[in-house]
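Here the structure comes first, spelled out in structure tokens, and everything after it is commentary.
A single protein chain has been omitted from the complex, and every remaining protein chain is retained in its original position.
Then we have chain A:
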């Protein structure tokens, strides 16, 4: 079993070409998969921050107007 597994990883002497090819395939697609997820989280976080600031401004209108004048 270990012998056949070894020959599988050896790829008939082409391991240095086959495995990097598959590595590039998985790494590039993984980055492509994660990038929009990070972006979505960032967009929502920024939006929540903006909503929270709006909310805070609504709750303390006097102090805000005093500070701005």
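The working rule: contacts are C-beta pairs under 8 Å (C-beta built on N, C-alpha and C of every residue); 3 or more make two chains touch, one makes a residue touch a chain; residues count from 1.
In this section, contacts and distances are computed from a predicted model.
According to its UniProt record, the chain left out of view corresponds to "Heme exporter protein C" among "Enoyl-CoA hydratase", "ABC transporter ATP-binding protein", "Heme exporter protein C" or "Iron uptake protein".
In the full complex, the hidden chain is touched by chain A at residues 8, 11-14, 17-18, 20-22, 24-25, 28-29, 31-33, 35-37, 39-40, 43-44, 46-48, 50-51.
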